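Only a single protein chain was left out; the remaining protein chains are all shown in position.
Entry: chain A
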Amino acid sequence: MSEVHGGRQPVSCTVKPPVYLQIGESKAEPVQSGVCVVDVPLPFGKPVSVEEITFKNYYTAYVTVRLLRRPSGQDGPTKWVTALRDLPLMDNPHTERGSQDYFSIHRKQMLVEADHVVSVRLILRQPSSAWLTFSLEEIKIFPHTEPEPLKEVSDWLSDLILVDQLPDVEGLPDPHTVSSSIQQMWALTEVMQTNQTTASIGRFDVDGCYDINLLSLT
């Protein structure tokens, strides 16, 4: 059964502000390293199976996705794994192409199973000196949803099954006999309908066609 993609909701989480890593000991002259880390912690206590991560690029050349997983229940140990390493977002870090595109990373593209994820870390790299400021915008993480069962069938089918109590039928005709009569009438009408023929008597046909000469005479 195919999953329903429309109407899915991203996990509500707050994206932490990007942290630009800097080279150099002293705080006086920070040198941009071209690496930035964005952490997206998922809601506490609810590990998520990640279906998809979408974002809008802003001049990031490469992105690495790391996941913090807690595979064994509530208080088990967590482990960082790399889901994607150096995914190129821009063809050429110096040029514009892909610099402001929308991207989507599906769980199938990841190197590991994105289950029981507690936190997501995106490591952005932009080696070009042309773009000193770079980031990702509109980061959304979509959880893996179970496919919805067919509502139509189960709706009225459960009506049939949940016959706990027939409503009070005093003074009313027996529903079983009435129902069986109606069912027969319904079946008879269906028989008639399925045996309808598309054959016509050709009432308005003139020799089977509408000859222009004949039409002009009438």
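Quick notes on this structure:
Rule of thumb we're sticking to: contacts are C-beta pairs under 8 Å (C-beta built on N, C-alpha and C of every residue); 3 or more make two chains touch, one makes a residue touch a chain; residues count from 1.
FYI, contacts and distances are computed from a predicted model.
For the chain that does not appear here, its UniProt entry gives the protein name "Tubulin polyglutamylase complex subunit 1", which is one of "Eukaryotic translation initiation factor 3 subunit K", "Tubulin polyglutamylase complex subunit 1", "Presenilin" or "Mitochondrial import receptor subunit TOM40-1-like". In the full complex, chain A touches the hidden chain at residues 152-153, 156-157, 159-160, 163, 166-169, 171-179, 181-186, 188-193, 195-197, 199-204, 207-208.
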